[in-house]
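Note that one protein chain is taken out, while the other chains of the complex remain in position.
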Amino acid sequence: MTLKTEPFVINLGPVHPSTHGVFRLRATLDGEVVMDIEPIIGYLHRGIEKIAEGRNYKQDIPLTDRLDYVASMSNNLPYVMAVEKLAEIAVPERAEYIRIIMAEMQRIASHLLAVGSLANDLGTFFTPFQYMFREREKIVDLFEMVCGQRLLYNYMRFGGVSHDIPDEFIPALCKLVSTMPGFIDEYDQLLAENEILLARLKGVGILPKELAINSSVSGPMLRASGVEWDIRKVDSYSVYDRFNFDIPTEVIGDCYDRYRVRIQEMRQSVRILEQAIEQLPPGEVLAKVSPRLKPPVGEAYAHIEAPKGELGFYLVSDNSEKPYRLHIRAPSLINLTALREMVIGWKLADAIVIFGSIDICLGEVDR
Amino acid sequence: MGFRRYGNGIAKGMALTFKHLFRKPITTQYPEERLNVSRRTRGTQIIWNRDTCIACSACARACPIGCIDMSTSRGEDKKLKVDNITIDFGLCIFCGLCVEACPVGNAIFLSYNWEYAEYQRSKLVLSNDELLYSNTKQVSGYYHPDVEKTLPEQTLLVNRTNRGKPWD
Amino acid sequence: MQTSVTSFNPTFAFNTLPPDWPGNFWLHWLVFTIILIAFIIVSVIMFIWFERRLIGRFQIRLGPNRVGPFGLFQAIADVIKILTKEDIVPQKADKVVFWLAPLVALVPVLMVFAVVPLQSGAMLVDLNIGILYVVALSSIVSIGIFMAGWGSNNKYSIIGAMRDVAQLISYEIPLVLSIVGVVLLTGSLSLTEIVGAQNIPFILLQPIGFFVFFIGSLAEINRCPFDLVEAESEIIAGYNIEFSGSKFATFFLAEYSEAVLLSALTATLFLGGWSGPLLPPILWLLIKMFAVFAIIIWIRSTLPRFRIDQMMAFAWKFLLPLALINLLLTSLQIVFWPEASSWIIVLLSFAILVALILVWSKSFKPGGNKVGI
Partner (left out) sequence: MTVALSSSEIADRLKNQFPEAITETKKECLIIKGDFLLDIASFLKNTPDLEFNYLSYITCVDYKDYFELVYQLVSTKHNHSLVLKTQCRQPEEPIVDSMVDLWKGADFQEREIYDLMGITFKGHPNLKRIFLWDGFQGHPLRKDNSNDTEN
């Protein structure tokens, strides 16, 4: 005998504790099982691409901060790279190193937040979140030291970075880098083997390799599905080719693999930081660039491996002070494409966890 | 795998949280206990120097959101002078581009103070003399290395929580 | 002893006065009820404070420390805040059910306290079926929760309420079965006698029972890792999502009174209740209650929560067999080896507990075959 059940529609969000912003998930449930979902986005749409067309190139840098606002440094970088490509500006070596240091610190900070909030979605009462915020705080402290703010850094400039790093930066960074592996071990101790966590994450929300590639998924999600694809290696930019690091990949592509990839990427970032500190050359940090920059007519696409995936800026210039068109390839938005396939058939609680394991930032999804 | 799934993962986690019971809290008791912010803090006010300003409006042009409103005129000695400068701190995003744009280098500053609140939005709009340096407003070292040296060193969490052991 | 169950007489039970209390029955009843309710409310406030401070320390922060010395009055400030808030009733709510729900959730918990011995004889009634009464009444709470979920006409609420009922039905069984072990050892259902019978605390003689009871009580009071009922990351606040103001405060009080109750019961059943050297008995009970609650907080600050199917599997496939085995072992010991030295039993029980957990976790997988660990 089968009981007749009636599916019902439930709105997760736009205001919901685990949607990491203003995201709405219209889920059709059969009891607790998710039958269908429809992501509804746009609550944070600010029209950044349009605003950018109305401002000059330099004024768009603070705008890029507001994309993925938990990883602003990584947003500055591809934009200035795109403009440099367009206007053919050479970047001093020291500036390249500083950029990489910042980008890798930002990757650690963003992954800490991702893992911490994933743990929160799983129902740990803020403890891993708090521990991870402690380390994030240390990194944010250092960002504050170099650029004066803690969230929206506005640090990169065309042809370098706005300031040289202060004298006390490197010792503090060394301290951070030397203690960080110990802290990552602690997170592993807290989470990686926890039976309940394993039961909640292993095998949940599997994204097969083919589907992952087909859905244009990027970043840790793609690598968790077993594709060794990291822009830092496959299309090496800046001075990443001078560092030794591995691309952590997993096989299955479930939530646990995505969690593992993030944890291991933090270790790799620490490795890169160690090398970058050693190799950091002296010299200028900012090339001479006209404040009223007018790149020649043309187009450029620059992309980096941001914490959330491949973040790219497609710029079209018409030789005026303002960009003719600025398109942002937002990893968060494109990673969301795969959400539906991953969620259907799982329970409501899993849907939240799968969503959390994608690690999106609504500022970047909606733009 | 072997002997791994007997609740020992849970036990490990519990041990870690227990260990944290004996660590020093990382939080600070804000109004009483204050940490030094960065020497380059982009504080929540903009300080203007009337004496050095050459009224070129570079800051107003550099501002991405146009919160600086500056009107200038030629004085009797044919020099530009500022008639009126108004900054809306409700709009300002404290990106610091105005400070970078200043050609004389010491006419506009960001403040070192970061506590700034008003009950009305209209009170966030300051103009002319209200923007000048005063005892309550301290100049930040953002883009001003000479000022930066005079400010106290930033308190860092990395240094604060380290107690002997490599991580504690 | 064993005959007292059969000769149960309610009037008789109600008329039994503890010898050292002055006044007649009604005066005693009135005074002690007020004392009891005051005790519950004070301990709830202390529990809230204790929980917030302790979780704060687990999370390397301080916790509330502004209102009063060490933030002791924080809970009071919160109560004032909650009570002065607007009491919103949703337009489409089932008004009667919505109004009744908090009371149905709170009253049974308060009633259970009537039989909890705070010290020798200090209880409202010494029912000779004490444990039965406790089990029966504490299940009513979930009716209140279900009423709240149903009455507020909210999808999240109803999911939470459904989860609660499923959870309660699953966990009540191992919980009760684990108590039966204690009852077998004591030979009585009266809580006073259970305390009296503990020459060595039953946690040593009944480790499996304690284990099952503790986990079951976590589920009973909807605590982590079984807080699916109000899982904030999934269904926001579950059944009490539509409640505000004094109704919410009542739910809050009910929830924490249940926590106090189950800490007190755990202390009474397994930790020797109010008995202890040197210190006054009531203090011993409080110490034990807070110790139990500290472990609950510790668990809360570490563990993620189960999924609904895993939680059910955990109850039926893991806890229930454990409870049954415990019952069997205890009965066998009482029938065939009653004169065994307690310490041998202690060692044996712990060995069996460890063996059982090892064996069970080998064959038991939360989530069935769909999820492989």
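Labels A, B and C are assigned to the chains in the order they are written; within every chain, residues are numbered from 1.
Keep in mind that, in the parts below, contacts are C-beta pairs under 8 Å (C-beta built on N, C-alpha and C of every residue); 3 or more make two chains touch, one makes a residue touch a chain.
Predicted model, so just to flag it, every value in this text is computed and none were measured.
**Student:** Please provide the labels of all shown chains that the missing chain touches.
**Tutor:** A
**Student:** Looking at A:Ile61, A:Met180, A:Ala224 or A:Ile334, which residue reaches the missing chain?
**Tutor:** A:Ile334
**Student:** Looking at the whole complex, which of A:Pro7, A:Gly54, A:Gly182 or A:Pro296 touches the chain that is not displayed?
**Tutor:** Residue touching the chain left out of view: A:Gly54.
**Student:** Check each of A:Val9, A:Leu151 or A:Val234 against the chain that is not shown and name the one that touches it.
**Tutor:** A:Val234
**Student:** Give me the subunit A residues in contact with the hidden chain, please.
**Tutor:** Missing-chain contacts on subunit A: residues 41-42, 45, 47, 49-51, 54, 211, 213-217, 227, 229, 234-236, 299, 301, 303, 310, 312, 314, 316, 324-325, 327, 329, 333-334, 336-338, 366-367.
The criterion applied here is as follows: only the chains that are shown with their structure count from here on.
**Student:** When you take the mean of every protein CA atom shown, which chain's own CA mean is nearest to it?
**Tutor:** Smallest centre-to-centre distance to the global C-alpha mean: chain A.
**Student:** If you tally the C-beta contacts for A-B and for B-C, which one comes out higher?
**Tutor:** A-B
**Student:** Rounded to a whole Å, what is the gap between the Cα centroids of subunit A and subunit C?
**Tutor:** From the centre of subunit A to the centre of subunit C is 44 Å.
**Student:** Rounded to the nearest whole Å, what is the centre-to-centre distance of subunit B and subunit C, using the mean of the C-alpha atoms as each centre?
**Tutor:** 50
**Student:** Spell out, as numbers or ranges, the residues of subunit A touching 2 or more other chains.
**Tutor:** 127, 131, 134, 190, 194-198, in rising order.
**Student:** Hey, what residues on subunit C touch two or more of the other chains?
**Tutor:** Only 58-61, 301-303, 361, 373 qualify.
**Student:** Hey, which residues of subunit A end up touching subunit B in the complex?
**Tutor:** Within the complex, subunit A touches subunit B at residues 55, 58-63, 127, 131, 134, 137-138, 141-142, 144-149, 152, 154, 162-163, 166, 168, 172, 175-176, 178-179, 182-183, 186, 189-198, 291.
**Student:** State the interface residues of subunit C toward subunit B in the complex, per the touch definition above.
**Tutor:** 56-62, 65, 298-299, 301-303, 357-358, 361-362, 373
**Student:** Quick check: in the complex, which residue numbers of subunit B touch subunit A?
**Tutor:** 4-5, 7-10, 12-13, 15-17, 20, 26, 37-42, 62-64, 93-97, 100-101, 110, 140, 142-143, 148, 153-154, 156-159, 161-162, 166-167
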